[in-house]
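Below is the structure I would like to discuss, written out as C-alpha cells.
Only one protein chain is missing from this complex, and each of the others stays in its spot.
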C-alpha cells in the first residue's frame, strides 16, 4: 500500500480492518435510496427488511448456526456483555453464581466479569501458561455445581493463540454448563461450526473482517433464554431493541461471506508471510515470539524486544509508514503493561517492549519484506539510547 | 420526491430519516482511507481520533453541554437503557427503588422500566391526559423519598406532543431527584439547553435527524456516575466500551450541526405545512388530530379515522407512493393498538385507525398537497368496504 | 412483515366487495376491538353458492383473504365450500406472514358463518353440518382459533 508516494504498511488488522470496497458498495444503497425503517410497512421500509434478513442468513451459514439464532448488535463488546451478564443474571436465581474464564480474555469479557464480581458472582480466571493456551483439564477441574457459564475466547487478540474450543465445548456439554466464546478475532480466520463445537453463544464484530465499526452479532443457541441487555422495540425478535443499523448489518453479511469464500487461500498466504516474519524477527538479538508458534491465527504475531519500550518502537515504525500496535488498541494510552503478556508469564519490563503485527488479505509478502527491512535498525537505535541495554547484554539484572 | 417517474412522498421521518448527502460525504472517508482505530498510536488511527472528538464537541454544543458530558452509543434504545438501568442500579443501594415515567414513553423506556419492575423496583406511570402532555404538578406529587429517577420523554414519537421539560427539570432539581429525558424525537427539532432546563441525562439517536442508523449518544451531567451498560475497553473515557463507530459518529456530528443551523427556518416551513395538513385532514368526516394542536413537534401529526383500520390505510397510501405509519415503527407487525393512543384515552376500535404523518426539511408543501389529494378518497373507499361504517354514521355502537 | 404480490393484488383490487341485499345467508366474524371484522353474504341456488360478497374492516391480509375466500367458494356446491380451509386461502395467496395467519382463519370462519346462517334461516341446525364456530376471543386479538 502506498499513499502520497510514502510507503504505508497497515499491520494492525487485529485492532481494526479497512472496509473492503465490496462491503462499502453493498452498504451505500442503505445510505441513499433504501433509507427506510426495516420495521415499516411501506415499500421503502420493506426494501430494507429483506437484505437485513439475508445478512442474518449469511452470518448464520458462516457459523453453522440457524438464521434465527443470530442477533445483530453494535459490536463485539456489546455481544460479550449481553452473553455474560445475561447468563449470569438468568442463572443467579438457581444459585449458579460462578463463572469460569481465562486470565487473558479481552477487556470486554474481563471487565464484565469484574462487574459481576461486584454483584457477588465468583469468577475463576484460568491460567493460560507460557504458550497462551488454556488447558482443558484445568477448565474441567474448575467446574463446580455453581458454575453458570464458561467463557473462553476463540483466539487471543494480542498474541493470536487459538484455544481448544471443541474440547472445551465437549467438557461444557458433558457438565451441562453453558459455553460462550468471544470469537471476535477468530471469525473469518478459522473455520467455525457452533453445532459441531458445542458452542452455546458466540460473539463477533464486523470491523475485524472488513465490515464497518459499530456492528456485530451474538449467536445464541435456540432454547437459551437470557434477559435483554437493551430493552425496547420489537427488533431482533424482541431480544435486542433499537432501529437496525441496516447498512452495517448488510456490510457484515457481505464481509462474512467473502471471508468464508476466501479463507483457505488467504490463510495459506498469511501462513507463508507469518513464517517469514517470525523467522526474520527472531534473528534480532533478545527478541521473542509471544504465544504458541503453531496454534495461532495466521495473521497475528506478537513479539517482545528486551530493553525496548513499546510505544517508542511503534512511533518509530509509524515514521517509516508501518502501522502496528503493542497489543490491544483499547488500552493504548494506558501505562500498564498488557495483562495478556503478564498472563503468559512475562516480566513487566519485558512486557513493555511488545509489538503486535497483524495482517489481512489486503497485505502481501512485500509488506513483510519492508517490515524486516525497517524494524531491526529501529530496535538497534532505541537500544543504543537505552540506559538499560548495557546491563541487559552483560547479564546484569535491571 | 419522484422515483421511477412515480411520485414518492416520504412522510415517516419520525420512524427514520434519509441520510443527508452532507452527512454521507462526511462519513465516507472513514469507510475508505481513514479506517484506523481511533485508539491507536499511529497516524492512520490518530487521523480518526480528532474527527471523533470534534463530533463530540458539536453534539455537546447543540445541547448546551460540555464536550466530556457526551458519550456515544449505538442509538436511542441503548442510551435509554443505559441511563435508566444505570441510575436504578446505582441508587438501589441507597434504598431508592422508585421510578417515575409516563404512560406513553417509547418502548425503550417502558420495557426497560418493566424489566426493572421484575427486579423489584416500583414504577409510577403518569397520565398524559387527552392532550398527550404530562402535568408537572402530578409529577411532583408522585415524588417520594424513594424516588431514584424521573424519566419523561421530550417529545412523543407517535403524536408529537412536547412535554413541559423545563418545569419538570425544575421540580426534579428542587427535590434532588435525577431527571432523564428521551429526546430522540426532539433533538434537532426544538432548542434544547440541558443546563438551563436542568436535564441530568438525555438520550438521542442519529437516524432521526439525517445521520445513519446505529449511532446515538447519551448526555450525562458531570458528576453523575452510573455503572456501565457495556463494559470493556477504555473507549468513551472507560464508560462505554467498543471500538467507536467513527463514520456514524462523524455523521451524527454533522447532522446535529446542520439541524441546529437550519432549525428556525425549517420549523417555520414545517409549521406552515403542518397547519395546512391538519386543516385539510380534519375536513374528513369523523377524523381527529391526536394530541395537543399547539404543543407539538412541527414535523409530526397523528390522526385517527373512525371505521378505518390503520394497516390497510397505510398500504393504500403506499400504493399511491406515500410512506407513513400508524405509530411507532418498532411495533408494526404487532396486532395490539398503540399504547400511546390508548394512553390519551382513545378506544381500541378508534386507535386501530391511526395515521402518523411526519416530515423533515426534505419535504415541502407539494407533499402536503399530494397527501390531501390522495388521502380522502382512500378513507372513503375503505369505509365503503367496512361492515362497521353504516353503524357508525347512524350512531349505533359497534 | 411483507405481503406476497398476490396478497397485494387482492388487497389493491379486491373481488366481490359489497353487500347482497337479498342474501340467503349472512355471517359476521371478528370484532372491532381486535381490528378485524368480516361480513360475508351468500346467495344460494340448488345447494350452490351462486353469488358471494363481503364487507371487511381490517388489515391488508383481512381484505385480501376475504377477497380470495369469496373467489374460492363462488360457484361451488355448499358441501365443497365448507371444505375450504384457511390453509387453502393462504396457499392461494402465496402465503401470509405468521402474524397474519389468523386472518385466513377468519375468512374460513366467515364463509362457514354465512352458510350456517343460510341453514338456520331454513330451519336446519347448522352445527352437525358446519361444525362449531369458535369465536375470536375478545381478550387475545392474535387469536389462533
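Which chain is which? They are A, B and C, in the order written, and residues in each are numbered from 1.
Methods note: a contact is a pair of C-beta atoms (placed from the backbone, for glycine too) under 8 Å apart; a residue touches a chain by one contact, two chains touch by 3 or more.
If you're wondering where the values come from, they're calculated on a predicted model, not measured in any experiment.
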Quiz item: In the intact complex, which of the presented chains make contact with the chain not displayed?
Solution: A, B
Quiz item: Which of B:49, B:90 or B:146 sits in contact with the chain that's absent?
Solution: B:49
Exercise. Name every residue on chain B in touch with the hidden partner chain.
Key: 41, 46, 49-50
Quiz prompt | Footprint left on chain A by the chain that the document does not show | solution = 307-312, 315-316, 319, 332-337, 348-349, 352, 385-389, 398
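Quick note on the criterion: only the chains that are shown with their structure count from here on.
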Quiz item: Quick one: which chain's Cα centre is the longest way from chain C's?
Solution: A
Exercise. Indicate the whole-number Å distance between the mean C-alpha point of chain A and the mean C-alpha point of chain C.
Key: 56
Self-check item: Chain centre separation in whole Å, for chain B relative to chain A (CA means)
Solution: 34
Quiz item: Taking each residue of chain C in turn, which ones touch at least two of the other chains?
Solution: 1
Self-check item: Set of chain B residues in contact with two or more other chains
Solution: 311, 315, 332-334
